[in-house]
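Every protein chain but one is kept in place in this view of the complex.
What follows is subunit A.
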């Protein structure tokens, strides 16, 4: 599932689309504003056989289902692991609890993610890249796998199966990411009844099962007021730039003329202290939660460039060098021909108004910075998306 699907647009149409997207404000083919997402329908808890599940339908008809299944797995004992002093722990229970909290740590092997896209093999490069991008965002800060820790001998193994139901009409990354986000929010693991390092024993009562991502205790309306800082699974947004315009959630046609396309993963940190500690260790992380204002404590988890399909589009030819428009008809003598060849060469290297030319070279650092900045802005798009996902009823 490559981002470069065949878009049946002629060079002239590509040029027109590129020109209209470079205007200020840009004019998108479907009339959205640059930061507007496609409308979507979302529901959670659709599959009672899973620990958590979600389904999202975009307005263009693309649809994805994510199911999360958890299994208890024995943690591999490592030889470098500090030996367990079970006797000592049994003597003073209070200390044991503290010790355990220190020990809690996760392993990236505890999460397995598979992406299924109809018509594509599961070992297709594009499919593998998609699942790598999604799991990378989830595992980036190492906080997620800590939630799967049961005790020193056992952990949860989480299987995330992502199904794209519809044929991939647009690059499915935002859809899959939002669906995964909702499924993880709806995921519940059985309540642990055993204590310490015993073999885990769980409560049969599903109603008592805690959520993997505990939610604020306040009521729906007063969620903002309670503002208990809760962690959320990451969201990966697809952002692209055309000229100096930044456009969110591009459709397939828009992606076909993108200068740069980025997949930006954003997470919400649980507390500011943990944010600073992790951000200092990660060079790419940006700390934007210094001021205590409303909104989410957004944190950059990962950035990936997506190869924009525009690089594979056929270039247009200016009329001056197009033989169909009589470019070579009048060229009798070699002198004139030579001149025209030179003209054609400049046309190839320089941008001509209204003629499509595939973008060459890398992205400008300033544009890249602006893209990331725009995502992380307070009250920006990522904030809006997270707020909107808050509105989905989790059951």
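One rule holds in what follows: contacts are C-beta pairs under 8 Å (C-beta built on N, C-alpha and C of every residue); 3 or more make two chains touch, one makes a residue touch a chain; residues count from 1.
By definition in this document, contacts and distances are computed from a predicted model.
Choosing from "Exosome non-catalytic core subunit rrp46", "Exoribonuclease phosphorolytic domain-containing protein", "U3 small nucleolar RNA-associated protein 11" or "Gpi16 subunit, GPI transamidase component", the protein name stored in UniProt for the chain missing from the display reads "Exoribonuclease phosphorolytic domain-containing protein".
Interface note: of A:30, A:109 or A:122, the residue touching the hidden chain in the full complex is A:122.
Check A:69, A:153 or A:378 against the missing chain and you find that the one touching it is A:69.
Annotation: of A:13, A:43, A:60 or A:387, A:60 touches the absent chain (contact as defined above). Take subunit A: the residues that touch the chain left off the picture are 47, 49-50, 53, 57, 59-63, 65, 67-69, 71, 114, 116, 118-122, 159, 161, 163, 165-167, 169.
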